[in-house]
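Left out: one protein chain. Kept in place: all the others.
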Amino acid sequence: MTVVQEQERLQASLLGEEPVREGLVLGNPSVRDVTARIASIVESKITLKYLATLAVTGGMAAWGLFALYYTFTVGIGAWGLNNPVGWGWDITNFVFWIGIGHAGTLISAILFLFHQKWRTAINRSAEAMTIFAVICALTMVLSHTGRPWLFYWLLPYPNQMQMWVNFRSPLAWDVFAVNTYFTVSALFWFVGLIPDLATLRNYVKSDIAKKVYGVLSLGWTGSTRHWHHYEIGYMILAGISTPLVLSVHSVVSFDFTVGILPGWHTTIFPPYFVAGAIFSGFAMVMTLLIITREVLDLKQFITLKHFDNMNKIILATGMMVGYAYAMEMFIAWYSGSDWERWVFINRAMGDYAWAYWTMVVCNVVSPQVYWFKKARRSIPLMFVISIFVNIGMWFERFTIISTTLHHDFLPASWGYYSPTWVEISILIGTFGIFLSLFLLFAKFVPVIAIAEIKSILPGSQPKHHHTPHS
Amino acid sequence: MSTTPVGVIGEFTEVNAAVAAAEKLRDAGYRSWDIHTPYPVHGLDKAMGVKRSILSYFSFAGLVGGLSTAVGLQYWTGAVDYKLNIGGKGFFDWQFSVPIDFELSILGTALLTVAGLFHLCRLPTWYNRYQDDESFKKATDDTFVVTIDSEDDRFSADGTQTMLRQLGAANVHLVTATAE
Partner (left out) sequence: MSNVNLGSTPIIGKINTIGMVLAVVGAIGLGATFALNGQQRFFADYLLGFWYFAGISVTMMFFSALQYLARAGWSSAIRRIAENFTGMVPFLAIALIPIILNILSHNSIYEWSHHDASSDVILQKKAAYLNPMAFAIRMGVYVLFWFGMYRFVIGNSLKQDATGTDITPTRKNWKRAAPWVLVYALSITFASFDLLMSLEPHWFSTIWGVYTFAGHFVGAIAIVTIMTVVLYNNGHLRQYITGEHFHDLGKLMFAFSVFWAYIAFSQYFIIWYANLPEETIYFANRTSHGWEYFGIALVVMHFVVPFMVLLRQDVKRKGNVLIAAAIIILISHYIDLTWIIMPAVGHHILKTDSVVFGWQELTGWMFFGGIFLLFAVRDYKKRSAVAFNDPLIHEATEYTT
């Protein structure tokens, strides 16, 4: 059966009785087909279309870098920030990008631990996305310091000022959390890549490519003795990435919650931020994968079944953030505290009500279409929803930050914050950086974990049976 | 100029045959040998008689190292070297040390896990005695490649090849190195 036929059969099956289990890889490829199919992307010629796209995203990145250069030379005053709103798009973007990364870790680590085999088709690109998103987040958080060339002041090192970092500050925790997250994600990704780089080393024809992949694959031979260590190492990395991903966004939420500002100080923030991060991250994976799958013709490996599962997770995490919005509102009323009550009324009906309702519509209302299987398998629809969710999650962070700050405890200093062209350019720039890196990745690195896909093909594993010891 | 044997290579394309062969080779007492596979084959390590990996001890050491660094750093800087009353919090409270304790524990674990993995797999090693053999290259594609080194006590150029053939391996051949 060809891939097209199989797709049609799947589509047809939606109308009638569905199969109990759908295959994860279509067209029943052999192990060798998998190597050839994925490695051929790396071997293929660079097309004009690819270069043109890269030029556009590169241009966006350059424009953002120019805006950053402008910020650094003129000062943070180039942004629209002023009293009482001291955090604006900078921190919104930071939290947004850090959140995007979380889906990658979730797919690679948590779904791995739960034996969700469908993850193998998408984990590589999701992990890559994590790293690129964290790079964008680091860009934002460094630039908001105003003097990023003094970034090392954030680190505890003996210095002539005889001062130490204040470890009671959530901002110091952030430095550790984000850097740990970047390091561990990068290690996890690279360890996962080693066997595939070795496959490429033995597959590519050009001498230069052979050398590059040869060096990067570190001399991996596929030895069973090595796989034995490798599998345990991968399991440990997955095991520690799971609490890590929870901790990172929890620490980000501590930036808000450990203070006493109504709207920021609320106990549900840590799990709510994590759920929101996974939600937004899945939406971003979705956006990118829909395009990658079309452009690189990966329909055989990334099937509608994968999208169906991912849309279920988007629906579930969307409901979780909806639950958190509801809890915040209800408890604000239930608290009996006038300040709490007022901040939430202001959030829904004040100056930033447009942002709040954008958030609610995008994050809670729009994913509701995924209750229907047809919607979960409609590529155009899921593309639109994934963009909606991206927008909604950006607005979530913006709403949290601006509604609490713009009306502080002293009505005389109330204000309204809007960004300048510089801040808008920086956001565009981070998208440019993110997309450019992703394009480079999609061309030069196996976009699908070759060894992992092989290991789940039917008949690729020997038959044996375990019994418990008791 | 003379050629010396460095080992014998055989190919399997069927996974159950590879596992069965591994068990036979293990029971025959071979020690310096391996099966190179394109993906991790469940249970093949056991069939080969590979001992349990000690990698998790590296990870544990990383955890302990990371955690003690975090606690030590925060305690010493906050409560010993640079005492400052901030927000009425203690100079060192376990509560506020948790985020960094946690992050550095994870970081230490990850770094030592990867370092341990590289050490145990001897990565990077940009040389392998079989690297120019065409069969050997198939191990990253779709073939389970058995290699038996000449250092093995039971190795004999002919006997080992015969055994591999009997086990069902295809394309069994001797790999030699040329010395000047």
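A and B label the chains in the order they appear, each numbered from 1.
Throughout what follows, a contact is a pair of C-beta atoms (placed from the backbone, for glycine too) under 8 Å apart; a residue touches a chain by one contact, two chains touch by 3 or more.
These figures come from a predicted structure and were not determined experimentally.
Undergrad: Touching the hidden chain in the complete assembly: which of A:Trp153, A:Tyr323, A:Trp357 or A:Phe444 does that?
TA: Among A:Trp153, A:Tyr323, A:Trp357 or A:Phe444, only A:Tyr323 touches the chain that is not shown.
Undergrad: For the full complex, which residue in A:Gly27, A:Gly146 or A:Pro271 touches the chain that was left out?
TA: Once the missing chain is taken into account, the touching residue is A:Pro271.
Undergrad: Among A:Gly75, A:Pro158 or A:Gly259, exactly one should touch the missing chain; which is it?
TA: For the chain that is not drawn, the touching residue is A:Gly259.
Undergrad: Among A:Phe151, A:Trp371 or A:Tyr416, single out the residue that touches the unshown chain.
TA: Checking each option in A:Phe151, A:Trp371 or A:Tyr416, the one touching the absent chain turns out to be A:Trp371.
Undergrad: Which chain A residues would touch the chain omitted from the figure, given the whole complex?
TA: Those residues of chain A that touch the unshown chain are 20-21, 113, 115, 235, 242-243, 246, 250, 254, 257-260, 265-271, 315, 319, 323-324, 327-328, 331, 334-337, 371, 464-470.
Undergrad: Applying the definition given at the start, please give the residues of chain B touching the unseen chain.
TA: Within chain B, the residues that touch the unshown chain are 42, 56, 88-89, 95-96, 98.
Here is the rule we go by: only the chains that are shown with their structure count from here on.
Undergrad: Roughly how far is chain A from chain B, going centre to centre by Cα mean, in whole Å?
TA: 30
Undergrad: Once bound in the complex, which stretches of chain B touch chain A?
TA: Chain B residues touching chain A: 15-16, 19, 22, 34-45, 48, 50, 53, 55-56, 59, 73-74, 77-78, 81-82, 84, 86-87, 89, 96-97, 99-100, 102-104, 106-107, 109-111, 113-114, 116-118, 120-121, 123-128, 130, 136-137, 139-142, 145.
Undergrad: Where on chain A does chain B make contact in their complex?
TA: 30-32, 35, 156, 162-170, 172-173, 176-177, 180, 183-184, 187-188, 191, 194-195, 198-199, 201-203, 214-215, 218-233, 236-237, 240, 243-244, 247, 251, 254, 450-452, 454-455, 459-464
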